[in-house]
Structure formats: C-alpha cells, structure tokens
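Missing here is one protein chain; the remaining ones are kept as they sit in the complex.
Naming follows writing order (A, B and C), and every chain is counted from residue 1.
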Amino acid sequence: MFDQLFDAALLESVVRAMVPILLAALGGMICERAGVFQIAMEGMMLAGAFAAMAGSYLAVSSGLGIVFGVTAGVLISLMLAFGTVSRQGDPIVLGIALNLMALGLTGFLLPQIFGVRGTFRHERIDGLDRLPIPGLSEIPWIGSVLFDQTILGYLAFLLVPAIWLLLFRTPAGLRLRGVGERPLAAESLGVSPTAYKYGAVIASGVLSGLAGTQLALGNLVLFAEGMSAGRGWVAVVAVMLGRAHPFAVFGASLLFAFAEGLGFRLQGNGLPVQITDALPFLVTLIALIAARKRFARLLDLTTGG
Amino acid sequence: MAETQPIQRSGVAARIEAVLSHPVVFSLVFAFALGWVIVYLTGNDPGFAYREMYDGAITGSGLRNTLGRAVPIVGMALAVSVAFRAGVINLGGEGQMVMGGLAGSLVAIYTPGPGEIVIPLAMIVGGLTGALWAMLPAFGQTRLRLPILITSLLLNYVARAVTGYLVRFHFLDDSVTLTSTQQVPQTARMPRLPIFGGVSLSLVLVILAVVVAWVVYRRTVAGYETQMAGFNGRFARYGGIQVERQTVGVMVVAGAIGGVIGTHMIIGDAYRFIDGELVVSGLAWTGLLVALLAANYPPMILVAGLLFSGLQIGGLAMQRNADVSWRLAQVLQALVIVAVASRLAFDLFRRRRRGPTSGELESAGVGEV
Amino acid sequence: MTAALEFRGVTKRFPGVLANDAVDMTVRAGEIHAVVGENGAGKTTLMSILFGLLPADAGHILVNGEPARFASALDAIRAGLGMVHQAFRLFPTLTVADNVVFREEPTRSGLVDRSESIRQVRNVADRYGLAVDPTEVVENLPVGVLQRVEILKALYRDAQILILDEPTAVLTPQERDKLFEVIRLLRDSGRTILFITHKLGEVMALSDRVTVLRDGRSVAHLVTADTSPEEIARHMTGREVDLDRRAPQHSPGQAVLAVSDLGATGEHGRLAVHEASLEVRSGEIVGIAGVAGNGQSELIEVIAGLRAADSGSVHLNGVDITHAEVSARRSSGMAYVPEDRHGVGTSHRASVWANLLMSHQRGPAFQRRGWFNLRAVRKHARSLISAYDIRTGPIGSPVSTLSGGNLQKVVVAREISHGAPLLIAEQPTRGLDIAAIEFIHSRLIQFRNDGGAVLMVSAELSEILALSTRILVMFEGRIVVELDPSQVTEADVGVYMTGAHQEHPDG
Partner (left out) sequence: DSEDEAPATTAAPATTAAPATTAASATTAAPTTTMAPEDPVSLIYVSPNPLGVNNFLILGEVGTQRVAERRGGTWKTFESVDDSTRRANIEAAIDEAPDVIVLTTFTLVEMADEYSKANPDQKFIIIDACPEEPAPNLHCGVFREHEGAFLLGVMAGHLSEAKQIGSVVALDIPFFKRWWQSFAEGAQSVDPDIENSVVFIAGDNPFSDPARAKELALSLAAQGPDHIFAVGAGSNGGIFEAAAEAGFLSYGVDVNECPSAPGYIIDNNLKVVDAVVEQLLDQVLDGTAGPVVSFGLSEGGTGVMALQPGLADSQCVIADHPDIVEEVRAVAEGIIDGSIVVNDPLFG
C-alpha cells in the first residue's frame, strides 16, 4: 500500500497546493514584521482569484489576469491599511470583515457580470502556462516537481530568499522591522511607520492577489465561489508557525500542503474522507503544539493581556 | 462622551447631523450608500432592489423567516460576544455549533419520552457537548499558550470531520440519499408559537438569553470581572481575577450557547442532522459580525441580529424579484463592520478629527461599567 | 552670541487642554538650558513641536536665527537637532549598532554594511567616552547603557542641538554623574543642550540657564547662577514649597511579610531573583533601592503573585502564600500599587468607579452571592474620590481622561482603602509633580502610622531616604545590604546599587 503513497505526482501535488499558501503567507509575514496583524489574506486571495479570472477573460490574456488579480488584492489591502494604520482600527475585526466582504462581493459580481452562480469556466479565460525549464525539468522526480511551474510558482520559490535578504540585509528591511517593533522609535528617527505599514500591507495585497491568481489561472483555469477555501487562514497559521521567518514560513506552508496531499493519497488508499479531510488541520495543530513556545505577541494581541 | 456641537444649526439639520454622528448609524448609511453604487454599476435599479429587500424581510412569510433566521444569528452573536467581551477571540463557533448540534439531535432522535423531557435534555446535551468542544482551545491557550484565535478556527474543520464521520459510519439513515441522521420524531421537535405565523419557541429562549446576559453583565461580579479582563488582562490579573480560569469559563459558556443553537437548528428547523448543512449558512460568521456591530452590548445584539437576519431574508427576495444577487446582503454586512472598525464618521468628512475615543468600536461598552 | 533656538508664541491645543500657551524661550548656542515644570506643564509637548513630531497651532521657532517648521523628525534631524526621549525609543531585538545607524545605514551594494556600522558607532562612542559595545542586542542591556545608546544616536547624526527629556529619572547617582560629565563635554565641544527635568538639584548642578513652564505658559527665564531651588519651585507651582522634609520615624511591630531564600526567573529565562530574604513589620516602611533591571520588579511580582517563585517561600501574616493565587494573597492582607499604572494598575477603557472597585469586587460590602450592591459600589467610589481629592468628571467616565497624578491617586486610594496589613508600593510617585508626590507621601506615612507595613520600591533615592525605616539594596537579583537611612547619603546607596561593594566586602 505504501509503495503507492510517495511518488513524484504526490510531490507535484504538494507543491501546487503550497504555492498559493506560500505567496499569501509571505505577505502576511511582511505585515507581521511591520507590526500589522494581518488575517485578511483569505479575502484578498479570493478577490484576487476573481479579478484574475475576470481580467484574463476580458482581455483573453493571462498577463492581464495577473494585473487584475494583483489590483484586487491591493484594493482590499488598502482598505485594511486605511482601517488599521490610518484609523487605528482593530486588525482582527477588519480582517474578518474584509474576508467576508470579499466572499460576498465575488459571489455578488459573478452572476451580475458573468450570469452564472457557483462556478465559471470559459475557454476565453487564458490560464498561466507552465514554463518547464529545459534540461532541469527532465530530472527524474525533482524535475517535474520543481522545474515545471507557472511563472508565479517560480516567483513564490524565489521570493523566499529574496524576502529574507530584503528583511534582514537591506536598509528598508531594517527600517521595516524597526517600525514593527517600536513605531515610535522609528518615527523619532524620521522613518514613517505609516508609510512602512502601508507598504507592508500593500505588499501582502500584491502577494495574496498573486496567490489568488495562481489559484484561478494556474492551479485551475476557472473561478468558483469561495475557491480560496480556507487557504488564507492556513497562511495566517503558517506565519505564526514559522514565526515570521521566511524559511520557516516556507517550511510551515510545505507542511500543510504535504499533509493535504497525503490526505488525498490516503483517501485513495481507502481511508474515510472525513479523516483525511481533517488531516492537514490536525497536523497543523500538532505542529503548533510542538512549536508552542513563543506566540506571545499574538497571544497578547488576542487576549489584551 | 457626547460631542458638543460647536454651532447651533436649524433644528432638522442639527438633528440629522447628530444622528449621523453616531458611528454605527453612519456606518450603516455608508454601507448602504456603497451598496447602492455597486448595484447601480452592475446595471440594476438600486431603489427597486432595496425596496424588494425591505418588503421581502418584513412582509408575508418574510417576517417569520427573518425572525426564524434571527434565532441562530442572535444566538451565535451572543456566544461570540460572551467570549469577545472577556478578551477571548473565539472563532470556533461553527465547530461548537456543529458538535453540539449533532449530540443534541442524537438525544432528540434516540431518547424515547415526551417532548417536555426530551427537548430540554437534547438542549442540555447539545450545550454540554459544545462546551466540551470549546474547552479544547481554551485549555490550549491557558495550558499550552496557543492562541484561541487560531486553534478554535482550526478545530472547526476537525469538528466537521468528526461529525461527518459519526453520521456517515454510525448514525446514517440509509433510507435517504444524504449523509444524514434519522429525522427527529414529531414529539421531540421544538414547538412553534402561534405568533408571526409560527415562529419557533427558540426565539423566546434566545431573547431570554440576551436579557440574562445583559443583567449578568451589569449586575454581577462575573460580568464585571469578564469585562475587566477584556479591557486589560494584566489589570485583571493584578486585581486578583483568575483570568485563565475565566478564559475557560467564558469559552464553556460560549460553547454551550453554540451547542444549544446547533441543537435548535436541528430540532427546531431542519429536523435532521445532515453532514455539512449547518456550516454552509455561515451563521456563526454572521453572528460574529453582529457581535462586532453591537460591540458586545446585549440589546444591540438583538437589534443588529434582527437587522442582519432581515438583510439576508430580504436579500433573497431581492434576488427573486429584482434579479440582484442576495450576496449583496453579505457585502452590506461586511461593509458596515469595515466602516465601524475603521471609525468612519461623519466628522471625517468635515475634515475635523475627533478625539481618539469617539467612534471607537470597543468603547461602546465603557459606559456600562 | 546668536540664539541657537528661539521659541516665539508657540501654542498647542489638545481637545480640552491648552498644552502650550504662547511659549517664548531663547536658548543660546553652546549652553546647557534647563526646562522645568510640573506634570502636564507642557514640556514634552513643546519639545515634540520643536522636533517636528507635533504641529504647532500658532507661533514659530527659529533655529540658529532661521525660521524652522519641521514637518517630521527627519527635518529636525537634518537641521542638526537630536532628541533623547523621556521613554527610550530603541528597538529591543536589534543590536546597538543597528539602533544607532537606523535610517542612516552605511551600505555596500545596496545591503547594510554591518562591519562599517559597528566601526562608525565605536568611533563616536570612543570620542565622547560613552562605553557601549555596538554588537550587543539592546534588550540585554541595563538602563544606564540604553541612555548612552540614545545619546549615541544623536551624536552619530552629528546633532548640534541635543534635547534630553527627563534623562535622569532611571539612573543611579553614579550614572547620573557620568551622564552630566558627558553633557558638559558635549557643551564644551560647542553643542547646545536642552535639558528637561523635575529635579531642581540637577538644574542647579548642570544648567547655565533655566526656563520654567507652568500650565503651558513660560513663566520665568532665569540664570542658574542667580537663582535658588526655592525660587524655581515657586515659579513651577505658583506658591511656596518646603523642599526638605524627612518623615519622622516610628517604632515597628510584628512581622507582616516574611520572604526567605526566594528565587525567580525573569524574561528570556534569565535568573532574576536569587535567594532574596527580607521581612517587613507593621509600622515600618522598607525601601528597596536598586538600578532598574536588578530584580526589584521581579521580586515584587513574585510577592504579588504575578510571577511564579522558583524556590524559597513567602509568608504573609504567617500564612504561606508562595504559590497562592492573587486573590488569595489579597484576601490574606496584601495591597499593591504597581509600577506600571497605565498597563497594570488601571484599565484606561474602564470607568473611574470600575477602576476603584478592582480587587474589592468580591468583598462582602459590595456583593452578595455574586450580585453587586451597586449603591455601595458607587458610594465607595465617591468617598475615595473626595478623600483623595481625585480630579475627575462623573464616576462613569473612563479613566483615560485623568491626568497622571490623578490616575496614580486612583491606584493609591484603591489600594490603601483595603486596610490590608501589607502595602506594596512600587515607584509610587514616578513622573508625578511635587504636589502629587507630597500628597502620596503623606498617605503612605499615615498608612504606616496606622500600623501598616509598607514595602516600597523606588528609583528615586530621595524618596527612599525620606520615607524608609530601613533600606534594602538589590544588585543582580540579590539583596546585597540593609542600610539605615539616617546613617547614609544618596551617594552611599548608589555605591551599593552599582555592585561596587563586592570589591569592598566590609561595605
């Protein structure tokens, strides 16, 4: 039974599941570093998926799909930034409300614009092409797993070290982390916390928009109501589990995606769907318990204590 | 904390301004105005749509359905607010509702006896199950320092799987084509009252629960201590309040309310526990929005719960008759909260900043204590 | 000599408060200029306007004769200003070097050049005798060093005008003296120093000239050499003040609090309290002195039940409370004025009466079987408000509207009204003005005279010396010595606070 469990196809599936989560989680991580508690990734991802589909349909171009997806993510992130940064609103309240708004708005616009409810597929929707890297993609196992991605898949992988470099080696990263840690201190040295926080939230809007684009044009070529299906929340957990460190966040996203892929595989091996469905969430809970030492900031934020 | 009006204006203008200055009122106006624009931009007549929504919510069978849907919305809002008020961010209402709903309905289905005994028993078992389920994230936070915000959310998915598994493999009614338990026998169904065309007795219970919450909040040591912990956990701890124990306590109460509501949804509404059905409505999430809009203030929970219920039922009528998707209701609900949380206020548009406490979402409870 | 700074009619209004009311002030280049005033006189507001952190409503400021209106701190820094804030503005998890070069980072091919930042910071530190290791992470440093980091930040940016907002509040006398040396060195290198303080001794010791603010107005411009502490105090308060008072002592009775061999862990798993033993008897005030970060806060937290004890025991009135809940400690007779009145001692979102009720809420006078007697609750609040002269609006208004002194009165009133045998008072007058300090001191003394036992922690040595029956000094988590206040000076205490006694075992 287990000889059928692990193979390249499983890893491909894991990577596909991981890419949107990772993109969103990287954005959430930048926000966390800038001191903005960001739980609106679910909504930004969903809006991104819808807009990417719409853009690709209207222009028959996946490139424009990406632009639309990013724009939608950014628009919601601006609402979040305005509410939390400019108006000092509660980020948890705003995050939850924006997630539900995105769910409602995409569900509203789908029939109003495209005349269908539920799912919209059309040949005009131009998907993101896979771009196998010649040579590398032929390597057994890792070739098909790593070197046969959409442009956003490659981007997600490259962003992990790039964001690490940005955060921990560049002046901008130093300032961003400073803003997140002590906004007043940053301000007194002429670094505007507002600007950096806006920047971070908008960056997460871009990344979550890309995550949604990957969902609607990369992993699939269609839009379905609520198609983000909790992935944005998983990204929140990944940020927390990875303690806002790029490589650890990558690991956390991978863990969840792996558990999900494994769950699909185990179902094929006869395990009831009810059990395999819960697997990624149980694995995440266990990982949280194992890594529980330092969630103090989140705990303080959410308990007022 | 009323703003002093700097200039006396004519009566009506001043009155309108005063009403609009209330952040919740302003946010409602803002959300509906934005909704108007959205409907207009998608090529429909917003005035007609809103009229259909309004009529649909309060006329014909709409009124009963609005009242009926308000039961779980108000109930889940109360469950959320009991925890939120004490500073405990419980996003696990869905899981607590589902777990309690299954346990309660199994009692109703399999316990022989008169309704006077079976119905309360089902509610109690449902409530206890919801409470037990809520204790998992509570102890996770107090013992393992895992934020309830995250664990309660993750446990929702686990609860769905657990109930799905139980129904599919242990309590399946194989005479129907769904993954479903047997039907709740007639005797064990929540009675309906001969008002508004037959609303469930649960409506009365839920109103009672809101009143009880209000009295407890205002009049009891527990109400005081939970609010103090919600305002400032370190202050509460310093003052001798056992915040950890209290966290478990409010989660137990929240979970119990969720479980009772879940039970009501089966024995008072659907009459069968169908795998996944309790989740699709997003009632726990609507309840959460209501609790946020009401700033945990019980009378306002009732008002906001009825409002959101009406929006959803009316939205359905709008979709039927004006061909504008009922999802608009969902958008409006979320927009109201976004506006309130962003402290959008009338003053903002007069380019004069308010003091930091005005329009503050959380502060609506301050006057209470 | 041209004026380095000139304030002309600077006015700033907050909702309900006129924080600065047409303030005029001239600071000459190359002088140390003290700005004094009671709490809320508008000192910090004025400096914030100068530094571009707040916009002024009216008036203007000249820097080196040129009109300057800074839109942000950055403009001010570029114009040669540097500010050390009342509360430090440092990034705890970053290194000293990163803190100092923040926003002015040396770079190499777009990345922060760490070795270059360390080199430059070390250079500046050496030049002004500021002993700091640039590679240390800030959260591991003691307060005295943090202050040096703050000054380094300004000097790294080559500030010609340096503003120090209450820089000595957290320093030992020795550290304070070292700071004063640095400040004088800076003046001698041609810089202008603006120095804000409540402490008149410092004004006399350090400054060249003084500006006094009262209720937002500049009420006096004095030359230090030509004035006296009494005169300055008179300008600050608008009345005569007796500055030199020592509380008459009293004979202590039974032991109320007994702590033996207590050990506790602080943040980051650091051992914060070692084998601490002490006793507080009824009718005495035991003062604990120590440089911030030497375990005083942790010791108090353990006694108050907010931190777990690793070893040892705490007895209150003979009852072992080492592992008791806070509520059990309180009901066995403990009251507690915490150090952080904003974060721990009060809840700014709650009303005045709710704040006054905290820790009394389960008392039999206020509730029966969990139901409040609201009338009794309100009566209690009103009586405390009048007994302690707390200036507040209606008792239902949130305490966020109270000033610092009145907020502290809320805490003290609430805790003393327990009538508990033991009162722990941590930094009971930090940041308060003279009138408020006097009032709170008198309450503490009255409490002691009524037979109460007081355990007091204060960074203010004058306060320790003035009130204590006995003084305990903490250093690196240990109680290193017990002193008799009538036998020692501030300087003597300061020696023990820095651990210097370890080289002289006889003290």
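Just so we're on the same page, contacts are C-beta pairs under 8 Å (C-beta built on N, C-alpha and C of every residue); 3 or more make two chains touch, one makes a residue touch a chain.
Given the structure is predicted, the values throughout are model-derived calculations rather than measurements.
Give me the visible chains that the unshown chain touches, in label order.
Result for the missing chain's touching partners among shown chains: A, B.
Among B:Gly56, B:Gly239, B:Gly259 or B:Gly305, choose the residue that contacts the chain missing from this document, as touch is defined above.
Reading the full complex, the residue touching the unseen chain is B:Gly56.
Taking the entire complex into account, which one of A:Leu215, A:Leu241, A:Ala259 or A:Leu282 touches the absent chain?
Per the contact definition at the top, the residue touching the missing chain is A:Leu215.
Looking at the full complex, which residue from B:Ser27, B:Thr179, B:Ser202 or B:Thr247 touches the chain that isn't shown here?
B:Thr179
Footprint of the hidden chain on chain B, which residues?
Where chain B meets the chain not shown: residues 56, 60-62, 64-65, 68-69, 164, 168, 172, 174, 176-179, 183, 265, 269-272, 275-277, 279-281, 312-313, 316-317, 319-320, 326.
Just checking the interface: what residues of chain A touch the absent partner chain?
Chain A touches the missing chain through residues 4, 7, 9-10, 12-13, 16-17, 110-111, 114-124, 215, 219-222, 224-227, 229-230, 260-261, 264-265, 267-270, 272-274, 277.
In the analysis below, only the chains that are shown with their structure count from here on.
Which of line, ring, star, complete or other matches the graph of chains that touch?
complete
Round to the nearest whole Å and give the separation of the Cα centres of chain B and chain C.
Taking the mean C-alpha position of each chain, the two centres sit 45 Å apart.
Could you list the positions in chain B whose residues touch two or more of the other chains?
If we look for residues of chain B contacting two or more partner chains, we find 231-232, 234, 236-237, 362.
Two or more other chains in contact with one residue: find those residues in chain C.
none
Which of the residues in chain A end up touching chain B in this complex?
Contacts found on chain A: 79, 82-83, 87-90, 92-94, 96-98, 100-101, 103-105, 107-113, 117, 230, 233, 236-237, 240, 272-275, 277-278, 281-282, 284-285, 288-289, 292-293, 295-296, 298-299, 302-305.
If you look only at chain B, which of its residues touch chain A in the complex?
Checking each residue of chain B against chain A gives 38, 42-44, 87-89, 91, 140-141, 144-151, 153-155, 157-158, 160-162, 164-165, 168-169, 229-234, 236-237, 243, 247, 282, 285, 288-289, 292, 324-325, 327-331, 333-335, 337-338, 341-344, 356, 361-362.
Chain A touches which residues of chain C in the complex?
Its residues touching chain A are 51, 53, 72-75, 77, 83, 85, 88-94, 98, 102-103, 105, 107, 110-112, 153.
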